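Missing here is one protein chain; the remaining ones are kept as they sit in the complex.
Chain nomenclature is as follows: A, B and C, assigned in order of appearance, with residue numbering initiated at 1 for each chain independently.
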């Protein structure tokens, strides 16, 4: 299962999770449980905004969902419509002011916005707004969106929202709440997942379907690229569009790493997809070995798939301490050198004298991989063969994943053989992009079967801008 | 991996973990890391006592290791010898006063005691002491031990400790610290694990070997039944005995459930033993099925073993939310009935329409098993076959495991077929005691190969007492 | 001394305190001490913003200064220029978002604003801004000011600030910080106090001079109505004006109640002024009595003055519990009726059988006065004569004091005799407005000697607006 990167060896910073529900007497509490199911998508902060049709009730703070919300806090969030957010900072630094949903007053009343994704033209829009006298209290794209809506001269909020969405370029799965309406939007490429469910008569929305399972809601469908849903408590859900859909480009890392294994994306279960990634990897890069082990928790499914396909036994060669929390005392360099290790242990009896295949989902900077390979060697592994269930990450992501700059991406500057040496592996192989797309098995007829592969191939689905283009051209 | 039962579906309450180190400049910090590795053995409270040879430094509180200890707190614990404790209440209620190590002053100075295990004659000794004017501030057996030592008329502490240990009946792995000595003792049956390691020139002691791996220490051997080790900072470790060893009777549940999969007990890796339990279970109780799944995390290894032996694929059919913490808001009965579930989800795409084998490590009361079977059925499982990697638990434990009273033990009052019906399974099988002992594979020539099987067979390795005997005879 | 109204019987809600310092290596720490000295002006939240010339460092939170700031937090606030704020909510509800100084980004960079006072046209300006597309994240006047500055088309920030200030009507003592400048402004009536001091080469600014004493700074002068001071780290302080001064109208309650007794306002020590108020009150409304007592702490000085002038002994007839804090458990109605009282006690031995003069600084709603009179009666006072060291409060304040609406002001609807009956006093007298102005003794030649007397006389120094005018005309 996905785990929290702040506690973890994992090198990919996760993004955000959004949740919304319309017309349920327990709106806040269900949002709490929904956010809890999405906790793996962001552990930095959490927030819920509810409306009882007259005014907002808001609680937001830094921390995990169950740290931010007490039972008392949740019960103060009255009203039958709610939106919520868990956040791992993508744009915006880790400060309280940035905690979503953001809440604003504008000429027509209160408005709250929660987004998942990242705008490519966020800085550009921000500069334009500032040049026209706007002030900003956060560093989030979400505040840019609020300004655009407020500055619209459109007669209705719905038109203002549509105008605004057409100015945005990038990834956004978006919830906009007022005291009488909830708007739900998906960018024209559907770069981030967003699903529609139903719980009794109430519509619910979530970044992942596991949130529906947690609250007992039924999955209806995914929101389509360019769609804008308009919900009111009385009139149900009306489906409109603000844009023609462009080629669907769901982030591949949702399958590879981000999403919970029990979520489905476009009808494909994530655990099952990962097992197929492992199988495919075993076909593309088989190696004789005694033991298969996965880097917990995100690579467990791929490791099982690899093991099943090859008949090599799957073992718990690496164990993660479940109790590593935010406030943990880091070992000093000296203690580290003496062998103190807090998060991950290699299991000597499992790997000693063995040829080990270590399955991981990705290599970003390479430092973690080397550390894990060395853990296995210190525990007596005779050989360590690293197999990665995705292609080399060569290009930065501008849509919400904090993969680091290009020059920090080990695969951007090094051949596979060079990486192998750097991480001290006996052999190393990545999955091919084609193999990955094939293994995930999306039914789409679109290019790349509806995947965004930009970080692997540099084919970005949207236009890029200024600084980014410059960076891109380097 | 074992997880914390207070957060969890698990029905067996775990016991305690102890850690000690002699003669290391970073004694407190290493104890912190050692306790952290033993966190799965007790999440209720944590404590460390250090000595610099002149006086004790103490910090203890309710909570997880990383909640109880800040970096500042640890750095205040000066001195090169330390003992530490994590606690899940076995005897004694969950109150601050009971947090170990307990610290006392007696005629010869300061003394601190940390124990794992439970005395069968603890209440009897306490009553005798009270009759002689003793006062008690805790409800722990540990305070009984302190009184016995302080009341001894022996000339030296070592003799007083030996006299005291000979009065105790039950399970105890014991650390006793003064400003110039550390005593380490194991009960004559070695009911609870306790290992000796070395880190440079420093001896270390821990309930499980995973603590040694975490701090980079080497495993030396296990302490033998009836041994008393005497350590001083200058003279190293002297091995003595307070009792002839009696038949070794290590708690079987250490292998089945308690210990971390990366720990070794008597040279046998726990994960590997669990895989063999799964294999043996598949031999004793094979069933045609499409999918094997384990109840996370403690049954994962057995499930893998079952899958490997049968060729039926191992899948993540059940997913546990990693973020369920102590302060979590429980769903109301109403929400629960609407389907809100916080800790464990069944993965529909994995189990829908499938014949599922659900591997669990044990059944205590049966309520959890029924809940999980129903989760799988609601997610569409066509058949649910429950396989338990241990024999039926029919008798209470008096040595430190809180299995509940006999009349709450479902297997004490019901046949396997009755239990199957109660938990709503299509079939149910337990592992045989012989098969379990064989699969774990301890090298011992002793009866039961050195296992305590009392909860399965009612053959208690020690004498029982009064109320307990009464209860026993019911 | 003034005490915190949230802990207290006092009925006048206090306003805010501001502090600023330019060019001192310990800017944050001195601001911390300065705010601490101003704590009596606002206990709800505290914040500090520093700049090192390149970027802001910010920490703000709900709570007292020493709750909000740890040593570590303060040391992270690097830079040699700082502004700080303590807040009692006047406009804006008690929420985190409203905690000042507010920090914004606008076209020319970062800007932070801290204000004391209240705008009369704040709502009007906010509506105009919203109509032009502005969004608001707080309910403070301060955000209105930020928008006006950001929307200005002026070439320099200084001109933009001047334009903005000329749009504001009401009370404001104002600090505006950017990365290279600090602006300090006083409204044209100087309704709220703001003093200039010097600490070595550094200019400091504070709502009260007691903050200068606390940090060892020397008082220079008060900022004049309509002045705008422009400070840079290198070029010192430049004095400009944004408006001709209008008639000075310092809030009378600063002398009567708000300010700390050791502060000076316009060269007049507050404790000394209060003693004179007490003397004057004894002349205007002498009464034969045995004992003088003041309602602690704000009426102590006036009571001493009354006692000195009359020769009647001053006694501690009322004692306040110093430890009543925010989290205090309120007595239930039942316990209250049984006589449980937490904040204030009458001293039986002092008042029993005595004719008591109880001096208080003001009567707002009257409920507190009645409770205190009854405390004295229950403790055996034979007669209770209430003497108030200010005139009856008949009109609401629009400049930052939360006196409640007009219909809650007991003196707005009742004669002195009626109030006397309502508060159960044997006699009651208020100080005359003339007597008060005379006793305070400001040297000014202006009308009312430079006081705002609006709450007594309804002569508001500024234009009022819309809703307010309506309310006014009732």
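Methods note: contacts are C-beta pairs under 8 Å (C-beta built on N, C-alpha and C of every residue); 3 or more make two chains touch, one makes a residue touch a chain.
Since the model is a prediction, treat every value here as computed from it, not as a measurement.
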item: Chains still shown that are in contact with the chain withheld from the display; value: B, C
item: Of C:47, C:79, C:261 or C:366, the one touching the omitted chain in the full complex; value: C:261
item: Full-complex contact with the absent chain, from C:179, C:272 or C:427; value: C:272
item: Contact with the hidden chain (one of C:100, C:186 or C:214); value: C:214
item: Residues of chain C in contact with the chain not shown; value: 1, 3-4, 26, 29-30, 32-33, 36-37, 39-40, 43, 64-67, 69-71, 74, 199-200, 210, 213-217, 260-262, 264, 268-269, 271-272, 275, 297, 300-301, 304, 308, 313-316, 319-325, 327-329, 331-332, 335, 338-342, 345-350
item: Contact footprint on chain B, counting only the chain that is left out; value: 58, 95-97, 102-107, 111, 127, 130-131, 133-137, 139, 146-147, 150-152
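Note that in this section only the chains that are shown with their structure count from here on.
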item: Arrangement of touching chains [line / ring / star / complete / other]; value: line
item: Highest C-beta pair count, chain pair; value: A-B
item: Distance between chain centroids, defined by C-alpha means - chain B, chain C (Å); value: 61
item: Sequence positions of chain C contacting 2 or more other chains; value: none
